[in-house]
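Every protein chain except one is present and positioned as in the full complex.
The first chain written gets the first letter, and so on, giving A and B; residue counts start at 1 in each chain.
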Amino acid sequence: MMRRLASAEFAVSSLIKATGYSAILFIVLIFIFLLREGAPAVLEIPIRDLLGSRWYPIEGYFGLLPLIGGTVLVTIGATLVAVPLGLSTAIYIAEVAPRWLREVLKPVVEVLAGLPSVMLGFLGIIALAPYIRRALDIPTGLSAFTGAILLGAMAIPTVVSVAEDALDAVPRTYREAAKALGATEWQIIWRVTLPAARSGVLTAIMLGIGRVIGETMAVMMVTGNAPVIPNGLTALFRPTRTMTATIAAEMGEVATGSVHYHALFLIGIVLFMISLIINLTGARFVFRQRTRAERILS
Amino acid sequence: MAASVGRRQWIQRVGFASLLLAAVLTVIPIVLVVGIILFRGAPAINLEFLTAMPSDGMKSGGIMPAIVGTFLLAIGTAIVAVPFGIGAAIYLSEYATENRWTQAIRVAIINLAGIPSIVYGLFGLGLFVLFLQFGTSIIAGALTLAIMTLPVIISTSEEAIRSVPQSFRVVSVSLGGTHWQTVRRIVLPQAVPGILTGVILGLERAVGETAVILFTAAAFFLPSLPSSPFDSTMALPYHLFVISTQVPGMPIQIQYGTAAVLLIFVLGMNLLATIVRSRARARRQW
Partner (left out) sequence: MSSPKISVRDVSLKYSDGKESLRHINLEVAHNSVTVLFGPAGGGKSSLLRTINRLNDLTDVEHLSGEIWMDGEDILDAELDLIKLRRKVGMVFARPVVLPMSIGQNLTYGLELAGEKNKDTLDRVVESSLQAAALWDEVADRLDEPAIKLSGGQQQRLCIARVLALEPEVIMLDEPTSGLDPISTGKVEGTLQMLKNRYTILLVPHSIQQAARTADHAAFILDGELVEFSPGKEIFTRPRDQRTEDYIEGRFG
């Protein structure tokens, strides 16, 4: 009986171990298959062309700069929306709001996190873009600006939840000590709590940026369709194209194995690398968060 | 020299007001979005809309196949993601020792969580659709969605498992239990509500995903419902995308209606997760 129990136990724990390691397997698989379909692009397209300023595959132009430029433009804009609003909301929820308001605000922000990107893109086309067009009297509402607003809004929940965790993690004693020295709540927030939560807040911002960079549907639907290198401030109000939107928009019409096809996968590899870098840097803080949660829940 | 008390109070009042303003600016659009879609979409939703096939080039009739397709994708995703996710969570919290390999697993999970959805779409295309020759199919889409959903399930499940008090495990072992018996009889049952919440939230995201199914599973104009996992399918998010960007003359009612159905799906799952979470808290026996 002992031996049967022991071998059943071993079988189960081996199975469990296998599922644990599967995460590594999947990341490796993703990397391999992106590489498999995207690496040929580097062989087929000279680097000089890849760094060119025209993306016009039909005529053989595979310059990535306009796409990267589009991503950068929209990302900067979205960050300018998401960070102030997100951080302020996080600070408000974590430090200022009375308990009942907290319990209302948090679920609402969570709802935003769950809203499908295509749905927000739909509203963007139908309502937001026309409104912006009329309000700012510009030729089209489908521009980087609209994209920035939409994406900024979508990144807010990410910023709020990570930043809020970071602020919560600051030990109560810090605040009490400052209070005993006569500081106002406001001063405590800015001089004690926020600096103490600095690394978590930076992570929140980074993860928010990562979220913006990776967004596809909403940005594709509202930023127009112009892979042009952004030129000057007015570029913000003209159509543009991000890396993600390019893949989504063009992959459907591309012949498998063609140069265009490989080029799109290459863009995918670039996006993968960017997200890898952002996540590895943010990983350190997430680890520390994990142990904090353990301490609280044990 | 510290500012006078009055001035400091004033700064605080302004500061708090601006924080509140930011919070309001964040919240109001959310309420507006949900409100607009529900308000304008509700009129289009009736029994026919939900249960009939589309007609007239999608411009009238119902969106039933899209709803069914979304269900099928969700089920397929759950079938794969749940066992892998819970298994990995059990491994990380109950069996793994803290070494290089375990760190690698955690890093892998964090990265899986951060990969852009369109990149998942490319991956699914490369591996499942082309290499394994599944073609554009429910199975290709579900497998890709499952891998994308793994991190959410793993992290919420792990947290749920870790929150079960260590003292239970010690008692179980002291009564002659093996590790797996302890996990199966005490830890897992107590962690189920947390795990369930994670699964629901993970599926909520999968249901709303378009970029992933763009090249792996979705089709727009299918004359009939899928009959096997290797068929492609219609799906709500993809349907919404196409009818709002690629079909000239699409009645606005149908667009809003489709968006509303999708929204109700998503909000419903959100609500379900909240209910599961709060009921679990109330019935906890420790």
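Everything that follows uses one rule, which is that contacts are C-beta pairs under 8 Å (C-beta built on N, C-alpha and C of every residue); 3 or more make two chains touch, one makes a residue touch a chain.
Predicted, not measured: the structure shown is a model, and the values here were computed from it.
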Discussion item. Given that one chain is not shown, which residue among B:A42, B:V173, B:I252 or B:I275 touches it?
Written reply: B:V173
Discussion item. Touch as defined at the start, partner being the missing chain; which of B:S4, B:N99 or B:Q285 qualifies?
Written reply: B:Q285
Worksheet item: Which one touches the absent chain: B:Q190, B:T210, B:S232 or B:N270?
Response: B:Q190
Worksheet item: Residues of subunit B in contact with the chain that isn't shown?
Response: 165, 167-168, 170-178, 181, 185-186, 190, 284-286
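Criterion: only the chains that are shown with their structure count from here on.
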Discussion item. So the centre of each chain is just the mean of its C-alpha atoms; given that, what is the distance between subunit A and subunit B in Å?
Written reply: 16
Worksheet entry | Complex contacts: residues of subunit A adjacent to subunit B | 5, 8-9, 12-13, 15-24, 26-27, 29-30, 33-34, 36-37, 84-86, 88-89, 91-93, 96-97, 105, 107-112, 114-123, 125-127, 153, 156, 160, 184-187, 189, 207, 210, 213-217, 221, 244, 247-248, 251-252, 256, 264-265, 268, 271-272, 275-276, 278-280, 282-283, 286-287, 293-294, 297-298
Worksheet, complete the sentence: So, in the complex, the side of subunit B touching subunit A is made of residues 8-9, 11-12, 15-16, 18-23, 25-27, 29-31, 33-34, 36-37, 83-84, 86-88, 90-92, 94-96, 101, 104-123, 125-127, 130-131, 147, 150, 154, 159, 162-163, 165-166, 178-180, 201, 204-205, 207-211, 214-215, 237-238, 240-241, 244-245, 252, 255, 259, 262-263, 266-267, 269-270, 274
